[in-house]
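Every protein chain but one is kept in place in this view of the complex.
Residue numbering begins at 1 within each chain, and the chains themselves are lettered A, B and C in the order written.
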Amino acid sequence: MAMVCLSDFEAYAKKYLPKIAWDYFAAGADDCTTRDENILAYKRIRFRPRMLRDVSVVDIRTKILGSEISFPVGIAPTGFHQLAWPDGEKSTARAARAMDTCYIASTYSTCTLEEISAAAPGGLRWFQLYIHRNRTASQQLVRRAEALGFQGLVLTADLPYTGKRRDDVRNGFRLPPHMKVKNLEGAFEVCKMSLLDPSVTWNDIYWLQSLTRLPIIIKGILTREDAELAVHHGVQGIIVSNHGGRQLDEGPATIDALVEVVEAVRGRVEVYVDGGIRKGSDVLKALALGAKCVFIGRPALWGLAYKGEEGLQDVLRILQDEFCLSMALAGCASVSEIGQHLVQFSRL
Amino acid sequence: MAMVCLSDFEAYAKKYLPKIAWDYFAAGADDCTTRDENILAYKRIRFRPRMLRDVSVVDIRTKILGSEISFPVGIAPTGFHQLAWPDGEKSTARAARAMDTCYIASTYSTCTLEEISAAAPGGLRWFQLYIHRNRTASQQLVRRAEALGFQGLVLTADLPYTGKRRDDVRNGFRLPPHMKVKNLEGAFEVCKMSLLDPSVTWNDIYWLQSLTRLPIIIKGILTREDAELAVHHGVQGIIVSNHGGRQLDEGPATIDALVEVVEAVRGRVEVYVDGGIRKGSDVLKALALGAKCVFIGRPALWGLAYKGEEGLQDVLRILQDEFCLSMALAGCASVSEIGQHLVQFSRL
Amino acid sequence: MAMVCLSDFEAYAKKYLPKIAWDYFAAGADDCTTRDENILAYKRIRFRPRMLRDVSVVDIRTKILGSEISFPVGIAPTGFHQLAWPDGEKSTARAARAMDTCYIASTYSTCTLEEISAAAPGGLRWFQLYIHRNRTASQQLVRRAEALGFQGLVLTADLPYTGKRRDDVRNGFRLPPHMKVKNLEGAFEVCKMSLLDPSVTWNDIYWLQSLTRLPIIIKGILTREDAELAVHHGVQGIIVSNHGGRQLDEGPATIDALVEVVEAVRGRVEVYVDGGIRKGSDVLKALALGAKCVFIGRPALWGLAYKGEEGLQDVLRILQDEFCLSMALAGCASVSEIGQHLVQFSRL
Partner (left out) sequence: MAMVCLSDFEAYAKKYLPKIAWDYFAAGADDCTTRDENILAYKRIRFRPRMLRDVSVVDIRTKILGSEISFPVGIAPTGFHQLAWPDGEKSTARAARAMDTCYIASTYSTCTLEEISAAAPGGLRWFQLYIHRNRTASQQLVRRAEALGFQGLVLTADLPYTGKRRDDVRNGFRLPPHMKVKNLEGAFEVCKMSLLDPSVTWNDIYWLQSLTRLPIIIKGILTREDAELAVHHGVQGIIVSNHGGRQLDEGPATIDALVEVVEAVRGRVEVYVDGGIRKGSDVLKALALGAKCVFIGRPALWGLAYKGEEGLQDVLRILQDEFCLSMALAGCASVSEIGQHLVQFSRL
């Protein structure tokens, strides 16, 4: 079977992954409305392509927080990569480095931060953090990440409690015994989300800032009010995200929320988006609406499930080619030429 | 089979109830457009969730007409509970009390008001009333309810005649011989809706007020004009309802009508809503749009059909957990923090 | 099988009529978009029902051009009733008289005007007319109709040529040899639509007026411009119609066009509508939007196909009961209380 577009990888993963793992990766909260809306919302955006512009050279490179990446697609933080491929996050790190882009490693990795770093020295990586009731545990994670050369700290803001994912409840989802949330070993019993601290507030941003010199990116913002608060509290970046539709169902699609957040932020910090990216042209739409870069979650896992590091590179390369072609067909020779004039919202 | 969400109970009831009973509970008028719109309209409302607010304690208690309930979900009046479970309304009363919420007992119960009261002494209960051509019969029901400690009188306003429910006509629906509309025995032959008085007008509210000191809640209001009249005639509460889509088909979904009614009422009386509640997040949406509390009809019957009192408690507990989680994920630590800023109507 | 609603009759007719006859009655032009939109457009209109109004007596009678009918539903002109039932238009005439309503007999009847009149003396009937190239033929028809006591002349304006109904082309539709378009026998060869005059203009209304003292109703108007012209040329009534979606596909649904026409006419002449009426509540919607009366086409044919005169009475009686119930549930005790306040267009 030829792997031509991202849905080919999705079909492969659905067929070959154990059902419990597929269900876990695919899960959305409640009726999965938001998970599916993330994708559908892109389809409601129409391009306004421009013709007869010199696109003999198309420059797709960009920078996030000062670091250059080969194209504006990074790897979003998702947990438990060993469920998809034996080498887990080590493969993810290698693929991201090979493709010269940014990988946000999750706290809930099945490899340690040290293993991830060692697997792909020199790669651009950020570390995703939850704040635990046991603040010392969080503090140690931040210091390990900083020491290992991670270049950004991504605080997930939308998980005071875990969303209700019906299939996981039905399946009684838990990690197989031979996998571990290794980053947390020793600190406390793994995989108990109830160890996350639901009392976290904006003030804890100040606490985080006191622990590290890494830039802080806040993930999970969906409203202009929270975007304003994020800027006010001194974060360096915002990832517009609804956790892949796995937390509060029936919130906005991320591409819709992006418009509101970008408007509120007025360029004061970088804004990124995840959720629903399935084609290179989705990346172009997100950038046209003001995102500096997008991050992919499930498609990265499908790539891993297909062929580990190599499969994830395939996924990234397809997105890259599609993004480059979309730019050319829309009349853009570099990412700096991408702007809101390129898109309009469909009446339907 | 794990009972994870309300549709699991629906599937169970559809499978195990006699077809004639399932059809009766499921029935909507004519094409069932309004019955189905009640549900679909919730899906057109999007949350605007807020992040990083302290939701370590989430207080879901509220009050209706001065009585505290454990969370803002009560049991709407529906008839013939013995069709769902042998103990009928006695089980309903027990489950409502166990879950510390309000149960609106229907005139068309298959247990007497006295049996219902005795089954769950001390529970918060309102009594639902139709006005009969034989006014003495209605008067006696009001007095019995008041004497038994019912704390509110719910006047159904949308049934001058019974809606046309095609399946009931095809099935020739009638109660099995061993069940009776016990509250009306002696007063007149049971189950003849034609004994209801289609000449009732707003002035009859005054007549009801002369019979009882109980607060009067009017059920079935869908327009601002009628909401204004209800306030003007001195009711204490309004239930925005279309009788589960069983009366006039192609009226508004109740959650859409709620907006209009709340706006007209301007806080002068409490406003509730029923119809289409299937998830805890639906409750949150209704409260965000101004409802003080919601009532569930068919889902309560599915719970009864599953395991009687215990099954109904399961249903209520799932709604409670989902409502609590939705609040936390939307950033609300108490019902007083819920407001219109939490929602927006989708363009689709 | 119980005949509970009009779709039961549709299912019966589809099952028992010869395919070529079913296809002819069901046919719409081209993609049948307008045929289907006629129905769907009703579903986009929502009621705003009012409560607690005295509906103990509901008066559904009305008048059209001064003649009282038992309720505001008449029989639209459709051709070839013998395809549905052996007695053809004689049965139609009897059923209409039995239900005390108006029957518009088609030029393309399979019984003569004389047979129709004799079958149901004293019934309220209008005659539907096309203008033929051979004007004498048209003139004779008008004079016969007037002499036979027909009380109105309905000029069809939307058929300069016959619409393209694909199934009729595939089937090679033509009348079976034992049926005839009897009204036209002698005048010229039957069933050649090409004998209709496509050069007819508004001035021909004056010519018609010179032939007869009957009121002239124009059928097929869909725009405010043409409604204005109709009033200007002195017609007594307008039937908003798209010929059941059989002529120009992708014109407006008739209930949508009704709004525009009623607005333009400003009460100067009576406005009626046909197309898409399938439930009593559709009649209520049409009246709320300004129609004085509606006419049914295909449902009348389904009734005939079911049981001739008796079947058509069944259809009319169901519509009557449903219309009456809808009025009561919407809070209207007589047709004079029906108004635009009763409806709103859905956002969807």
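Some points to look at:
Quick note on the criterion: a residue touches a chain if its C-beta (ideal position, glycine included) is under 8 Å from a C-beta of that chain, and two chains touch if they have at least 3 such contacts.
Remember, predicted model here, so these are calculated numbers, not experimental data.
Listed by label, the shown chains that the missing chain touches in the whole complex are A, C. When you scan A:T223, A:Q313 or A:S326 for touch with the missing chain, the hit is A:S326. Set against the missing chain, the residues A:K15, A:K43 or A:H232 yield one that touches it, A:K43. When the whole complex is considered, the residue among C:D158, C:D282, C:E309 or C:E322 that touches the unshown chain is C:D158. Along chain C, the points of touch with the absent chain fall at residues 30-31, 33, 157-158, 160-161, 163-164, 166, 169-170, 197-202, 204-205, 218, 220-223, 225-226, 229, 247-252.
Although one chain is not drawn, its touching partners on chain A can still be listed: residues 2, 4-5, 43, 45-56, 279, 281, 322, 325-326, 328-330.
Rule of thumb we're sticking to: only the chains that are shown with their structure count from here on.
When chain A is fitted to chain B on its Cα atoms, the angle of the rotation, on a 0 to 180 scale and to the nearest 5, is 90 degrees.
Rounded to whole angstrom, the centroid-to-centroid distance between chain A and chain C, based on C-alpha atoms, equals 60 Å.
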